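A single protein chain has been omitted from the complex, and every remaining protein chain is retained in its original position.
Each chain gets a letter, A and B, in the order it is written, and its residues are counted from 1.
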């Protein structure tokens, strides 16, 4: 079965002209013009040029562990069904019945034998092929009536899909860099300890921009117990009030480098945010306090360490990829974040905590404690994103200058502008 | 008073071109393209070309029994006031005050002496004429300030209205065929036992399409106690698993034909779904089990039979007319269904159960039992329609092939395409 192409581009000349006007109006070192965050027509172009053409993060292998396990992800009006097929591979399909179009699978996750449409019982295998359709006219060619397949790529246990017929190729190069960082955390031997869906009242780009800087971290008191507030700063940019924290950071980083080098675990920063479709950044970075996990004192939150790790104090692998994912992989757990657009001004942030598949809830970990820091941090971020959405929708909004700690935000916005220009020109 | 013409057509060349594109894209034997169910501009054309030009079912004479009794029906932003006037005729008016435009009557039903605007007390008779307007400038010609009248046609006790100045004429031909089937049920001697409004999260056409097939009837366990699952199938199309039910059906139909012929009651199928504005289908069909009513065992639900009927086992008159009505008339009760568009993706289904005007609640019938099967069936159908709406809004949707039991769905869609083409060309 070949990949079915996505619907042909509906990009009109009017839309393209409008988009280019907005992209051209962006000044380097400043955010996008307001329309890029608020306009419905431009949002539809985001859905078409970014969300239906780029690799998009949808979850991890821990969410589809057994054949028939599935998750669904909504991207605008598109629904993608991601499942473990009977050959134990991760597969993805458009979540639409080939008969009269009913949504096949509802709800964010579950497990099935076959995929059976709830309306008229048309039945598809986990390979997407139509197995059974009652009273179908004799001679109908059912080989044309299988589910439309979606491209899938698993990178270090993280599942990406691409709705395009010819997905960007650079996912291979990214995977080659990223996988050695994630492999020690053995996502294929984890399970989901908790998942929280939070709706932010803002455009998905504001969600991503907010995540790319710690300039607002005073608003995250819980996070700052273990997260170094000078994140993203060059040494000479550290302001006096953060000097002490930065000195702790340098010491912790030195310790971390030693621990990693001893174990042959990569830790250096690789940042390639702008110049590729799947812009990304990965590093292993030290944590403050005891340096083990996102707890109040930095001690581990899960007794059972991931994979075959023998040391809890390994900081966090911090992975970010564009358009929609960031991940922290610690010695004791992994937390993944997917940003998924619900509308021009609403974004779902799906946060998933993964622990060793043999870790026992109530014995090895407590869900409340495990999730506390990022539940709070997400809720605080949702307020920031909401404030920003309301402000950029105001005709008085003019993009102001980024500060030094916002360098990665600038990179994200530049990536977005380049991507949209390139895709619009195709 | 002559009928006031509805607003002149607002059909632009762009809209017409778009509509024709979508209609042309429909393949015979398959559903409509997704845009026909989801696009706001196309929905406005549905409102204009179907809902404001065709005959639309709004209720039955049982809902406006006495002078001053009224019901209101909303079609998009249009509200129609249907009432029994002082001459005991069913009349209909646009529900808008001729002064500053206030909605005259709120709420779905009630009873009035005159029609008095709640804002400035302008007062109209049940004939629509302006009777009184305080402090109106001397010399104002009030004869021009009566309510705008809407065409009404009562067919066997079912009330249809048409917002057009020159309504389609074929209602007379349809009435001639249909009335003999309904007359024995004497709707003019019924009363409303119950009415339930249910909002389906789907386009009105999906509501109608769902109703035109029993291919999904496995999803209606209560209905299948009395409804033959081979409804709509030719004999050679009956699948083996339904053979036993079909054999019961054939026997029951033979019995029914006999009972009808003895009483001079028509029962044969008349189907004219595609080739006229008021496409319709009518027949008297047998029911399973005891064959009397939509109960658990098929026994009657109302002790007092309708009209002068002497026999409870008369199956059901099944009447369907396009765009928006289906009716079941049984010996003991009648149930009418009106589909009314609330938006491109929302439809009100108003279900009304009628019993003999002398039947006594709690003695002759129990409302809970009377309404059970169709309340459940409607709720199940609402789920199917909602699943389909979400799926056809997905760009992955492609119309698939109808099966044999979906022949009437195909006919409805063909009627819609033909109607829209013809109205758009005017």
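Simple rule for what comes next: a contact is a pair of C-beta atoms (placed from the backbone, for glycine too) under 8 Å apart; a residue touches a chain by one contact, two chains touch by 3 or more.
Predicted model only: the values in this text are computed from it and were never measured.
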Options A:116, A:151 or A:393, residue touching the unrepresented chain: A:393
Residue of B:148, B:225 or B:421 touching the missing chain in the full complex: B:148
Sole contact to the chain not displayed, among B:11, B:136 or B:270: B:136
Selected residue (touches chain absent from view) among B:18, B:65, B:103 or B:246: B:103
Residues in chain B touching the chain absent from view: 6-7, 52, 77-79, 94-104, 106, 118-121, 133-137, 140, 145, 148
Residues belonging to chain A that touch the chain removed from view: 31, 34, 209, 215-216, 218-219, 237, 239, 383-384, 387-388, 390-401, 403-405
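The rule is simple: only the chains that are shown with their structure count from here on.
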Rounded Å distance, chain A centre to chain B centre (Cα mean): 48
